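The structure appears right after this line, and notes come after that.
Of the protein chains in this complex, one is absent; all others appear in place.
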Amino acid sequence: MAQSHAHDDHAHGDHHEEGWFLKYFWSTDHKMIAKQYLLTGMALGVIGAYFAYVFRMQLAFPNKPVPGYGLVTGSDYNALVTNHGAIMIFWVAMPVLIAAFGNFLIPLMVGCDDMVFPRLNRLSYQIFLISAIVLVSSFFVEGGAFGGAWTAYPPLSAKAEYNLTPLGPTLWLAAVALEFVAFLLGGINFVTTAMNSRAPGMRALDLPMAVWMIVIASILFMCSVGPLIAGAVMLMFDQTIGTGFFDPDRGGDPVLWQHLFWFFGHPEVYVVLLPPLGFVAEIITTFSRKRLFAYKTVLYTTIGTGILSFFVWAHHQFIAGVDPRMSNVFSVTTVLISIPIAELCFVYIATLYAGSISFRVPMLWALAFIAEFLVGGVTGIFLGASGADIYFHDTYFVVAHFHYTFFPIAIIGTFAGVTYWYPKMFGRHMDETLGKIHFWVTIAGFNGIFIPLFILGAAGDHRRIFDYSNFPELASPELQAMRVFATVSLLVMLAVQPLFAWNFFRNMWKGKVAEANPWNANTLEWQCPSPPPHGNFNPMPEVYRGPYEYSQPGRADDFWPQNSPT
Amino acid sequence: MAAAGAIPRPVRGAPIIESEVVAMVIVVFCEVMFFAGFLSGFSLIGARAPAGWWPPPGDPALPVAATGGASLALLISGVAVFWAGRRLDADRAGALRLLWGAVAFATAFLAYQVFEFVRLVSIGFTMVSSAHGGFFYTIVGAHALHAVIAVAVLSWAVRRLSAGDLRPPAFTAVRMYWYFVVGLWPAIYTVVYL
Partner (left out) sequence: MTRALVAASLALVVAVPDVARACSTCMDPTEGSRALLVVTIFLSLLPIGMLAAIGGYVWWRAEQMRRLAAALPLLERP
């Protein structure tokens, strides 16, 4: 029992009955850390959504005071857009999808009592919390928060005389760097636990897809983050002590940052994409009562995607002056990477085919994920072609494209995961009707926001302008009407989110009590009580088969739990 | 899938790689990528500079020979740790002496680097004098920082080891980190100094 050895070594008896503080803030229990990550991520998601509300209002109704904020100045607008992007990717998608669900699901799904290094896990959350506090604090320092876009290109991000925010960029970078350290610590736990703590009898190919996806995402993150941290160190030295890494005057090169950033930045898309793809695999098999179509294909395709994702990053730099011959290579790899992703979508559709589908709320979110992500993927092909990208670059087409990828990932994926595993996390059910209303309005609102932005982008609408009234060609009534439509859709979408919050928090205490396996699923987390007690399983499970044995002929039940001997 | 009925109860196999070693492999992996980022940036900027402008004409020549000598001390410490790992079971006291020797050699290397930094700064070569200076101090300084951590970790491990209070995989992990710090240096020396 390697994992219990490590457990003894690393958690010298932190597990007494603890007081309130120790239980909720100093716990080494993976389920508590998962909930901490989930709630922190959701809280920051509220902040990110608020930023989106403020700058969308400014775009639709320029230079009128925004209710709940006031007049938006140019530098306010920059800071809001920058931090909206940074928060949604680094402080919402990553902590919720990887850290929260990774922490909650991996020990339960592989059938062990906790992570291999529980105290490392606690440290990971604490560093993450500090990073979030540092980020939020950057809004209250002299000059305000960083406004140089979440990509932080120098020289704008490197010199205070250009960005006019002397402290904001440094705090922003420090927060990002701390956050990466937190996820490296978490990733160590995910990989090690999935490798060494699997229940007796569980082979690597018996792991549920969600575990595989989170592990592969962690490995991708580890591969790609090093150069960005190196770049962040250099950028921070440029900002604070005035080195010249990115200053052409003194022999530096601003494009170097772009390479280091996007070397991380593109694999990062797949880092956050893979976990929700795993959730979707769990959800659609459960609610269509079918085996996952081609388990090994999904696994190898995912690994292939991970490898390919290292060869596409320069498509973010087609107009940054890279050699066009190199652009050709990256165009080809970029279009190539749509093949494995399309394959995954087809596999999921094949899984649905001829299943007995029940449209419960998690299933709706999972199906929406596939549909909306397809739109994001297909529009990506236009941008991946270097010729078309020269026109589309920095227009709203790009904005709409990556929101059609990131919204399914960060928001739809989160809702799918939360609604599916809520009974296990809190031992109670969410309300189905409220969930369906929330689902349909959110999806309609989302498409209402971003379809107009595709049209705007194709019309040449540049994305880094905070007040179009200064640009007569772009301020035409037709284009402005689409901006207003997008903003109104956003307001509609935001208006139903309190419904989710109500559904989420109220049913923690008031919801219908959930049995251990409410969805009749196979994977191990459903074979322990809801919510799982400390130590998760009693007795510890033994595994006899793969995770997707639904509707096997000759069995009374249409599901066959992994740990059931017969 | 196996037929229902008389299925033998499954057993848990021994881990393929111990957890501590997996964790250290991941840490070293990330660190390698971190330094690869620095070294790529350094060589890229060097190659893009106009002919004769890299290193910038005002910058002093780096002490290639003296640093090469100091590198030897670091390499010796790496060999000592390797040797100690091989001999730990056969000759514990000897292995412990070798490990303390490794700590001493690495400390000597670090002392030389402090001396080198002080001397270079005193002749006006600083982080802000040029991108070259920035890269030099950042890369070599980052490596030195890792060496300091490695020395601290190895000293801790040796103390635990002499008390007989260290799991073998943990010791393997410590040695891996040491090999990383030692093995990285020739790459840095080649790219930055030569």
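Read from first to last, the chains carry the letters A and B; within each, the first residue is number 1.
Methods note: contacts are C-beta pairs under 8 Å (C-beta built on N, C-alpha and C of every residue); 3 or more make two chains touch, one makes a residue touch a chain.
Not measured: the values here are computed from a predicted model.
The missing chain, though absent from the view, touches A, B when the full complex is examined. Set against the missing chain, the residues A:326, A:378, A:495 or A:508 yield one that touches it, A:326.
Within the set A:132, A:219 or A:269, the residue that contacts the chain not displayed is A:219. Hidden from this view is one chain, which touches chain B at 9, 11, 13-14, 16-17, 25, 29, 32-33, 36-37, 40, 43-44, 46-48.
Think of the hidden chain as still there; on chain A it touches residues 219, 223-224, 227, 259, 263, 307, 310-311, 314, 318-319, 321-326, 390.
We take it that only the chains that are shown with their structure count from here on.
Averaged C-alpha coordinates put the centre of chain A at 33 Å from the centre of chain B. Those residues of chain B that touch chain A in the shared complex are 1-2, 4-5, 7, 9-12, 14-20, 22-23, 26-27, 29-38, 40-41, 44-45, 48-49, 53-54, 56, 127-128, 130-135, 138, 142, 167, 170.
Taken in their complex, chain A has these residues touching chain B: 1-3, 5-6, 9, 116-117, 120, 184, 187-188, 191-192, 195-196, 198-202, 222-231, 233-234, 237, 241-245, 247, 250-253, 256, 259-260, 263, 542-546, 549, 552, 565-566.
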